[in-house]
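Missing here is one protein chain; the remaining ones are kept as they sit in the complex.
So that you can tell them apart, the chains are marked A and B in the order they are listed, and the count of residues begins at 1 in each.
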Amino acid sequence: MTWDWALDGWIILAGVLSATSCALLGNYLVLRKMSLMGDAISHAVLPGLAIAFILSNSRSAWPMFMGAVIVGVFTALMIEAINRYGKVETGAAMGVVFSTLFAIGLVLIRQVADHVDLDPGCVLYGNIVQIPLDAFGGGIPPAITNLAVVLALNAAFVALLYKELKISSFDPELATTQGINASWMHYALMIMTAVTTVANFEVVGSILVIAMLIVPPVVAHLLTDRLGAMIALSLVVAISAAMGGHVLALFGPGWIGLDATANTSAMMAVVAGMLLALALLFSPHHGLIGRAYHRWALAQRIVQQDILGLLYRWHEMRPGENQPLPREHVLEAVGDGALARWAIRSLLRRCHVESRIVGGCERGLELSKEGRAAATQLIRSHRLWEVYLAKHFNLPPDHLHEPAERMEHFITDELHEQLAHDLTMPSHDPHGRSIPEPDNP
Amino acid sequence: MIVRTPPKKASSSAIAGSLQAEHDVAAPVSIHDMTVAYHRRPVLWDIDYAAPAGQLIGIVGPNGAGKSTLIKACLDLVPRASGSVRFFGNPYKKQRRQIGYVPQRESVDWDFPASALDVVTMGRYGRIPWCVPVRRKDRAKALHCLEQVGMADYATRQISKLSGGQQQRVFLARALVQEAQVYFMDEPFAGVDAATEQAIVILLRELKTQGKTCIVVHHDLQTVPEYFDHVVLLNMRIVASGPTAETFTSENLHRTYGGRLTLLDKAASAVARLGTD
Partner (left out) sequence: MARRWIDILNCPTRWAQSLSRKSHSSAFWVGLVLCLGITFSLVRPCNADQGEPTSATHFDNAHTGSQADGQPSTSHLLIRALTLRDHRTRVVVIGTTLLGIAAGVIGTFAYLRKRAMMGDALSHATLPGVAGAFMIMGTKNLPVLLTGAAATGVLGVLCVAGLRRIPRIKEDAAIGIVLSVFFGIGMVLMSLVQEMNTGQEAGLNTFIYGKAAALLVQDAQIIGGVTLLVLLGAVLLFKEFRAVCFDSSFAASQGISPTWVDFLMMGLVVLTTVVGLQAVGLILVVALLIIPSAAARFWTDHLVVMTLLAGLIGAVSGWIGSTISASAPRLPTGAIIVIVAGCLFFGSMLFAPHRGVIASLARRWSIARKVALQHLLRALAECEELADRGKTIPLEMVLPKRSWSAAQLRRLIQRATRLALLERSSSSSLQLTTAGRIDAERILRNHRLWEMYLIKYADIAPSHVDRDADEIEHILPVPLVQELERALLDSEATPPSPHGEEGAAR
């Protein structure tokens, strides 16, 4: 496949325009938990399009937009009416409305198939490669103009009504008490979605509309905590999906040894899905890898602290004896596994624990000076917490150890001192063991 | 589903006059003949109440007594089957800026991409015209309110990363920034830590010294006498209302709760203690 800027440039531009115009609105759909509304509307505008075709007998833009606006509002109203008056949950109400409307649209299109060249298949995946060919005499293809206008409309909508959209998405009741009518905003959003869908229909098809409405905002939401940043990031994702989609559609099949090109708009949806997969893996807070690492680090910390506590109690029970605890005993107590071995190695590396040969060839562990300080702090937390539980919850002594065992890893220094203060500096835990004072250096 | 009655036409002047007479013009909130029903089941029944100005008012009642509905019906968030509500003698639409609202914490999606400061700033949105972005002075005011509730350090933090008590404080700050005369708060003490509870109480008292009226839905009977000057005992209808010391009696509580709570005796003794202090 060869790259021809005159053709591929327009295609990429069309893809970028449609992806960004969808992603802009999609942010709000996703945040309002109305992603499926985008799905529903993009299916339901079909009869609106068909009727507009039949009435105007042309493919000009205005009747199409009017049809879309009417159907968009109608769909939203129907779904709400079925939900409210029929007591059908929203998801099912959407399913009923969009599938019935889509079926009506299909029948209408088949009825006029001889007069208007509207192919049902085109509705789903559009005909993006056709765009450059529509340009007469090298001008700007009309589809590009349409898309640019819609993008400008959406950008103006989101920019001008930024705060109204934000508050009515976050807390519709507050919005209403502030005089910003949340249901107006809802319908405005539905109208814009319908207009965007229609503009994108013959270019990229409804399936890419749904993908671009939902996937880029979700990716952005995984990566950021700010609405402004989320919108910006979703645009970046949409643009990369559009560009990557076309490139991959042209050259991807060649790379796996097929002599073919893939459907560009479908490939854009696939690339958006790939970007989502990447975000799912690598997002710092919500990504699978990030979360797995955090979980592992926490488990590490807990095992290390368990080992320190174990050694402390070992030394405590044998005052004066300078006897290390055999390594096997440690592993037995905290669970023999990669986690425990790694923890011992890490403790040795940080010099909290020293390793000595005991007896014959058995290796034993004992606390170093730093290790003792850390372990003292830990045991102190544990026993203070036991005292606290015994005092405030009236738990019997034999029920105290377990919760304290869990809690000791999460007691911060601040809480620690507050506990000690609240409990007026107790010296012994409910089991009668002494609570160590923190080592003063 | 809510039973709607056709909108009333305030047609003749005689009617307007009679309605006016039923409403206490000076009262920050006065409710007349309000009924709210879901289907045929009334949730609130013939509520007549005029809130005294500049007081902390607790709304107390058992689960399902319609406490939250009372607030929502006052703010036109739930349609009323009958009756009217006036704020300083005017309907809600005219007094919107004078009224602040703190909804229950569960009512919003805390995963929303917004920082604590963003949420507080939303309290100013009603004062900014449509299509105009948030102004610097509004943001400054929001920050100031966050400081008031001791949350300035968390201004830029995403809201899902705040604890329950901190989230509640953010909501309070959002109400403060509205600079209203009357505040409606729906269970602000639910699920918060002791420190936040204290902070909220201090805040409420400060609002009172500024002459504002706070109407608070509250569920913990034991703290009622300590926190509120006035109480409204609600169980579908208003069982009793008035100054706490007179109204929060064990007899009234039994009438409200139908005598099923052992807590009642503790609460009553709390009132007694308050009397001797």
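By our rule, a residue touches a chain if its C-beta (ideal position, glycine included) is under 8 Å from a C-beta of that chain, and two chains touch if they have at least 3 such contacts.
It should be emphasised that the depicted structure is a prediction, and the values quoted were computed from it without experimental measurement.
> Of the chains that are displayed, which are in contact with the missing one across the whole complex?
Looking at the entire complex, the absent chain's contacts are A, B.
> Identify the residue among A:L25, A:A68, A:V215 or A:V330 that touches the chain left out of the display.
The one listed residue touching the chain not shown is A:V215.
> For the full complex, which residue in A:S99, A:Q418 or A:S434 touches the chain that was left out?
A:S99
> Specify the residue from the set A:V69, A:I82 or A:V150 that touches the hidden chain.
A:I82
> Take the complete complex as the reference. Which residues in chain A touch the chain that isn't displayed?
30, 33-36, 38-39, 43, 82, 85-89, 91-96, 99-100, 102-104, 106-107, 110-111, 113-114, 120-121, 124-125, 207-208, 210-211, 213-215, 218, 221-222, 249, 253, 258-263, 265-270, 272-273, 276, 280, 286
> For the chain that got dropped from the picture, name the residues of chain B it touches.
Against the missing chain, chain B presents residues 1, 3, 5, 8-12, 14-15, 18-19, 21-22, 24, 32-33, 40-43, 45-46, 48-50, 62, 64-65, 82-84, 111, 235-242, 247, 255-260.
By our rule, only the chains that are shown with their structure count from here on.
> Could you grab the centroid distance between chain A and chain B? Build each centroid from C-alpha atoms only and quote it in angstrom.
35
> Using the touch definition up top, name the residues of chain B that touch chain A in the complex.
These residues of chain B touch chain A: 1, 72, 75-77, 96, 99, 101, 103, 107-109, 111-115, 118-119, 122-123, 125-126, 128, 130-131, 133-134, 158, 174.
> In the complex of these two chains, what residues of chain A are touching chain B?
Those residues of chain A that touch chain B are 31, 33, 84-85, 87, 160-164, 166-167, 169-171, 173-180, 221, 224-227, 229-230.
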